[in-house]
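Left out: one protein chain. Kept in place: all the others.
The block that comes next holds chain A.
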């Protein structure tokens, strides 16, 4: 059940907490799922609220770069698919907010933190979508990388998060395939179309690799998350898996990875050249190409919708009052 009311933080002595904490870890080690009304360490709850709400914000902000192309999609088929995809992203954001709320955070607090610029979302959505080929690359690579990250989350120790991810992963598979289809069509088209596809790949490749987060030596959240089975693979492991899956797909398209140092090692893994982590830090710090635009667009949408929320709340209240009055008669 997804309620907030059951999640009042419990207070207890430290000795009692240590017993509960070891019992909790034993449940995790036994691959049991933790449900909202079970006892959990405060740090576990905090880590999950942070991660799930960031994930939800990413889905919501992620509608913007693609929404930008809905009115300019090259055919009705592409437009219908893109519209459905953007609707899915919205749905994914809402499943995830609901999962975060089971931990005692309120939807309104989470949304307000994002609008205030206090909460993070995925760095990738701070890059612009300059051509139609970007929509292909986003589906193929951005959603591809997201799926790579999300499949292990379907087995995350926290039940509501794992269940939300199962739903999300089922729906994401269409996103990646429609993106690859766009790329394939462009690559089989005119020389200009193929060049457009290559140019989009050049711009997105490195930011996509950054989606997996900092290299393992530098990641600040991994240790506890691994112990709690929130995270099941390291950033570098997932990044490598993604690259190994993607390189043959690019070869099939006849595109070149924009990494002169990329080569296949003896085990068959495709090894990438150095990633510019300074760019990643800058984008997270708010200095990416579109950070300000994205936040401004979210704030405008939220402000423009205020009268709808107000009207709906006023109407619900009026009806409730009327029902009370009728019941009293």
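Just so we're on the same page, contacts are C-beta pairs under 8 Å (C-beta built on N, C-alpha and C of every residue); 3 or more make two chains touch, one makes a residue touch a chain; residues count from 1.
In the analysis below, contacts and distances are computed from a predicted model.
The complex appears with one chain absent; UniProt names that chain "1,2-phenylacetyl-CoA epoxidase subunit B" among the candidates "Dihydroorotase", "Osmoprotectant transport system ATP-binding protein", "Magnesium chelatase subunit D" or "1,2-phenylacetyl-CoA epoxidase subunit B".
From the options A:101, A:143 or A:172, the residue with contact to the unseen chain in the full assembly is A:101. Only one of the listed residues, A:111, A:165 or A:295, touches the absent chain: A:111. Hidden from this view is one chain, which touches chain A at 1-6, 35, 37-38, 84, 87-88, 91, 94-95, 98, 101, 106-108, 111-112, 164, 171, 302, 309, 312-313, 315-316, 319-320.
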